[in-house]
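Read the structure below first, then the notes.
The complex appears here minus one protein chain, its other protein chains still in place.
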Amino acid sequence: MSTLSTLDESALPTTAPSDDFGGKSSARAVKDQVARVVMWAAFLVALIPLVWILGSAVFKGGQMLLDLTWWTHSQNGITSRREGGGAVHAIQGTLIQAGVTALISVPIGVLTAIYLVEYGRGRLAKTVSFMVDILTGIPSIVAALFVYAVWVTTFGFQRLPIAVCLALTMLMIPTVVRSTEEMLKLVPNELREASYALGVPKWKTIMKIVIPTSFSGIVTGVLLGLARVMGETAPLIILGPYTAVIATNLFDGLMPTLPTMIFQSYGESVQPSVDRVWGASLTLILLVFLLNIAGRFISRFSKVRN
Amino acid sequence: MAKRIDVKDLDIYYGDFKAVEGVSLTVEPRSVTAFIGPSGCGKSTVLRTLNRMHEVIPGGRVDGTVALDDQDLYAPSMDPVAVRRTVGMVFQRPNPFPTMSIRDNVAAGLKLNGVKNKKQLDEVVEKSLKGANLWNEVKDRLDKPGAGLSGGQQQRLCIARAIAVDPQVLLMDEPCSALDPISTLAIEDLINELKSKYTVVIVTHNMQQAARVSDQTAFFNLKATGQPGRLVEVDDTQKIFSNPTEKATEDYISGRFG
């Protein structure tokens, strides 16, 4: 850029009128500068909400997290006007549900990606790919409604934590499929051929060569997908109401989570309650960010490079 | 343990497209045969039919026979996976498995096929690395990643990996095209040693290399643009390079091609 402008001003032969050379007229230079300023400004504007949200959460909720009881106690028996209690029930619930969701989605997602990259051809593969696209676009509230329609309306079951996991699974599968697919595509075909040429069957080649080679990338995709479902709230509101006590049974009763803990009392104005809401928000943000950062960090160890 | 290869009336297809037509040739055991010819004439394709790697490509199929000591590789009862264990292959670009150490790379073929005996594996690793002239360079860092070696060392590692499964035949698809001259020389020396134990077929773009390493040379060419490739002439390397029968071969070798 700067070399270009020096060229224009000094290096041009004087015999050539600068206009013929398309040398920068002042209007063009001004436009160029304005564009540069606009781009920088756009970036800074985009940062404002991030900084502001994080700042608010730390400022309003940070105090709660410094208290040890936050990490050891539930809200059992504590009213909104009273201080005290912790969020361990909600943290536990969020982690359990995310874990179970991952347990269901990862095998299905990874296998579907393997199908698309290593096996699928023709109409079926196109259809699967298209369906994954649709699944990517399904709003979380619609996924929740679907599970509700099946689980509660059709089969007449209670709202249970496991039903939440099923709804979250629908949201996680497409992200796992797409990220795994990208990673598998990055594994050079030479490695598959080398393995085949050693007389290794295709399934072993995939399991022992292709997957290990793209492993860190797949883990990254899973972690980022997990970060996304952890923050999802809509399915929880439809299928997993809040409770203030510790609950770990996926198949019975209610299970509290951080998002429902926030949703439960976001409208209250008494200070202890407001503090707790922001404390829960900050905890949730930290969990999600940790997963994000871990995912990005792991992707650095990707073996898919020469 | 080396075996003879007999190719007879081989037509090779990609889907409906006939890529190579009417190839017949014989490769003697414990000899080196070089495939030469212009790009796109099908020499690598022919090579890949010798261990049934061609059919891995969607739509890839062949007509005709390829026999290894009278055993038809394309007989319906033949398991392509077993064929590939008998006929090893080294590729154009060195492709060690990036997740594996040097030791595991060499042992990969055995390990992935279920050999677990550590002593046996260690023996094979040492024998194969020695066979690939790499042992002295890597014996102190067998647990380091194979991708950390130089290009020439990586290619010799791939050769060690290929001979570790104890094949009868070794196919090499332009094994030196991604290497510098010194590494190339090391590989060529190695090929000379390998032919005492294996039947070697090598595809190369480098005619000097063909002249240096091979006993027999096969020249492939396209009939015309868009037409299938074919085998123009196969003969002793000496004869091909000094007094070829076909005019096309002479033109190609003397650089008057095209």
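Read from first to last, the chains carry the letters A and B; within each, the first residue is number 1.
What we mean here is this: a contact is a pair of C-beta atoms (placed from the backbone, for glycine too) under 8 Å apart; a residue touches a chain by one contact, two chains touch by 3 or more.
Following the convention adopted for this analysis, contacts and distances are computed from a predicted model.
Chemist: Among "Phosphate transport system permease protein", "STAS domain-containing protein", "ATP synthase subunit a" or "Alkylation response protein AidB-like acyl-CoA dehydrogenase", go ahead and choose the protein name stored in UniProt for the chain not displayed.
Modeler: "Phosphate transport system permease protein"
Chemist: For the chain that was dropped from the view, give me its touching partners among the shown chains.
Modeler: A, B
Chemist: Consider the whole complex, including the chain that is not shown, and state which of B:Val56, B:Val115, B:Leu185 or B:Ala248 touches that chain.
Modeler: For the chain that is not drawn, the touching residue is B:Val56.
Chemist: Of the residues listed, B:Asp9, B:Asp63, B:Asp79 or B:Asp180, which one is in contact with the missing chain?
Modeler: Counting the whole complex, the residue in contact with the absent chain is B:Asp79.
Chemist: If I consider the whole complex, including the chain that's not displayed, which of A:Val88, A:Ile246 or A:Ile285 touches that chain?
Modeler: That would be A:Ile285, which touches the missing chain.
Chemist: Quick one: say which of A:Val58, A:Ile78, A:Leu95 or A:Ile237 touches the chain that got left out.
Modeler: Counting the whole complex, the residue in contact with the absent chain is A:Ile237.
Chemist: May I ask you to list the residues on subunit A that touch the chain which is not drawn?
Modeler: Residues in contact with the chain left out: 1, 4, 8, 21-24, 28-29, 31-32, 34-36, 38-40, 42-43, 45-47, 49-50, 52-53, 56-57, 107-109, 111-112, 114-121, 124-125, 127-128, 131-143, 145-146, 148-150, 152-154, 170, 173-179, 182-192, 196, 201-207, 217, 220-221, 224-225, 227-228, 230-234, 237-238, 259, 262-263, 266, 274, 277-278, 281, 284-285, 288-289, 292, 296, 299, 302, 304-306.
Chemist: Spell out, residue by residue, where the missing chain touches subunit B.
Modeler: Residues 55-58, 60, 79-81, 93, 95 of subunit B touch the chain that is not shown.
Methods note: only the chains that are shown with their structure count from here on.
Chemist: Between subunit A and subunit B, what is the gap in Å from one C-alpha centre to the other?
Modeler: Computed from C-alpha means, the inter-chain centre distance equals 46 Å.
Chemist: Which bits of subunit A are touching subunit B when the two form their complex?
Modeler: That would be residues 121, 188, 190-191, 193-201, 204-205, 208-209, 212-213, 215, 303-306 of subunit A.
Chemist: So in the complex, the part of subunit B that touches subunit A is made up of which residues?
Modeler: 51, 53, 56, 58, 81-86, 88-89, 91, 93, 95, 97-99, 108-109, 112-113, 147, 158, 161-162, 165
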